[in-house]
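With one protein chain held back, the other chains of the complex are shown just where they sit.
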Amino acid sequence: MTDALERGRALIEKLNPDLEAVLAGRYDDLLPGFAESLVEWAYGRHYARPGLDLKTRQLCTIAALTALGGQTGPQLKINIEHTLATGANREEVIEAIWQMAVYGGLPAAINGLNAAREVFDELDAAA
Amino acid sequence: MTDALERGRALIEKLNPDLEAVLAGRYDDLLPGFAESLVEWAYGRHYARPGLDLKTRQLCTIAALTALGGQTGPQLKINIEHTLATGANREEVIEAIWQMAVYGGLPAAINGLNAAREVFDELDAAA
Amino acid sequence: MTDALERGRALIEKLNPDLEAVLAGRYDDLLPGFAESLVEWAYGRHYARPGLDLKTRQLCTIAALTALGGQTGPQLKINIEHTLATGANREEVIEAIWQMAVYGGLPAAINGLNAAREVFDELDAAA
Amino acid sequence: MTDALERGRALIEKLNPDLEAVLAGRYDDLLPGFAESLVEWAYGRHYARPGLDLKTRQLCTIAALTALGGQTGPQLKINIEHTLATGANREEVIEAIWQMAVYGGLPAAINGLNAAREVFDELDAAA
Amino acid sequence: MTDALERGRALIEKLNPDLEAVLAGRYDDLLPGFAESLVEWAYGRHYARPGLDLKTRQLCTIAALTALGGQTGPQLKINIEHTLATGANREEVIEAIWQMAVYGGLPAAINGLNAAREVFDELDAAA
Partner (left out) sequence: MTDALERGRALIEKLNPDLEAVLAGRYDDLLPGFAESLVEWAYGRHYARPGLDLKTRQLCTIAALTALGGQTGPQLKINIEHTLATGANREEVIEAIWQMAVYGGLPAAINGLNAAREVFDELDAAA
């Protein structure tokens, strides 16, 4: 196991312990090595880096996925959950999304708000 | 003067006191009301909101402008300066940019690193 | 109430009188001030400006939302309704969409045509 | 009939013989000439050109639609079918999609994998 | 010569008579048939269609190229010239650009204003 993969696995253990298994179950038959490669790259080579705290990293991701819009709906929802798992509150998530109206336009921001609403409703229903 | 405009002006006073005058000098002949409208919307209606601290807001902007890529080069450079003005250090800026390789792809992240390098070099040359 | 907000409200009174209330009902709990801010910015600071007639403004919006694609489906449908409300006919809407095949590619244009079809069918069903 | 239209029709005869009729049935009432224009431009003026073999052209399309993401889901699925019709195997399709994680980011690549999965499942169900 | 090509050529005769020759000189050695294909598709199959007047078509193009940002700078400048050639005035061009702040974000709109400024300055210098 590489260092980056190890660091990635240690990090998702805190954020979303089932993530690698879920991804492997969903994609590894189609693309051998997918889950491991994603954990190594996204979490081991990025989120686990020093120099910026994890909560801020997650809020940056929320902002970027909102601004990119369109193709990132499912990923935005997963990352809103991860962001709450780092200790951010709902208001911080909403503010990071709404600020993107300035940079990505109103449709992107509104779609981001809709995604957050869905996540919050699902969490409330599960509570 | 509206409340949102007033809040926006108070905020840029801290980040970049000449911003409204610079924008007015550059665009208001072409588009009357441009600078005021931008300050009201971007700073008064977004950055000045409660619920998320200004430094994190700026790092979110760095991330989103990096991920959007292409059309946002000049704005990324200005916002890197604003982000440093909120107390973020260079490493935090670089980390927010590089994380976008995961979401916007390598070209976007590399172009963001190039923009940061230019800002840092300009600041060092001016120091 | 600011001037821009007042101008925005006067304009949506003609296009879609319930818009601010609908938006407030949908988002203001999540994001206080959302509906007012949107009306002030989009309608008061843009659509209500002199220098370009409202129908052409709306057709420009149709074109841009089509070209941007992906993240703008719901907004495209609302703006097709607003465009018809300014006196544009269906053929003008379709032509503005199809022209975007040149600039945004065929998938964007075809998705735009699908959105228009849905709006027209809903209007016909309601007639 | 123009040369480009003729070349386009000859080519789709091999890839997807019903394509022009399906497109005409779906869009020509809304936009007279749509299907003919699409066949002439996309197939006659691009896919039918010499200089690059059809299978590679189709894999290039898969890659680009994956990277563009968001607005291209339905077109990606149709083009995965066309790509298999040129003799590409499923593994080649999956590899062309996954490579886009480097250039368009992970969300784009994952959405592309999901689209391929849907096409493969539909083909298997129809087999 | 096809009908669409003929219609396209008749239209650019009014907007920019040298366009096909300029494009052929620039790209036909690299890509035989480029200029003819572009005139047939963009002008013959889109701009020359009935159902929407040419000036509005051009303003729609300005809006979309602004919103798409990044990759469309040179094309935006050419189309601003074409739009003025249809009888639009500078204010209409500026308004179509600025409205895109709502849909594509501030960076896109500001880059569009910069492009318009360059075109206007070049026209004034040539006057």
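Per-chain residue numbering starts at 1, and chain names A, B, C, D and E are given in the order in which the chains are listed.
Methods note: contacts are C-beta pairs under 8 Å (C-beta built on N, C-alpha and C of every residue); 3 or more make two chains touch, one makes a residue touch a chain.
Not measured: the values here are computed from a predicted model.
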Which residue of B:P32, B:P74 or B:P107 touches the chain not shown here: B:P107
Hidden-chain contact residue, picked from the options E:L5, E:L19 or E:A42: E:A42
Subunit D residues that touch the omitted chain in the full complex: 41-42, 46-47, 49, 51-52, 56-57, 59-68, 72, 75, 91-92, 94-96, 98-104
Residue ranges of subunit E at the interface with the undisplayed chain: 27, 30-31, 34, 38, 41-42, 65, 68-72, 74-75
Touch residues of subunit B, complete complex, unshown partner: 68-71, 94, 98, 105-108, 110-111, 113, 116-117
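Definition applied: only the chains that are shown with their structure count from here on.
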Any chain that touches subunit E and subunit D: A, B, C
Subunit A onto subunit B, rotation angle from CA fit, given as a multiple of 5 degrees: 180
Subunit B and subunit C, separation of their C-alpha mean positions in angstrom: 28
Euclidean distance of C-alpha centroids - subunit A vs subunit E, Å: 40
Computed distance of Cα centres, subunit E from subunit C, in Å: 23
Where subunit E touches two or more other chains, by residue: 41, 67, 94, 98, 101-108
Overall pattern in which the protein chains touch one another (line/ring/star/complete/other): complete
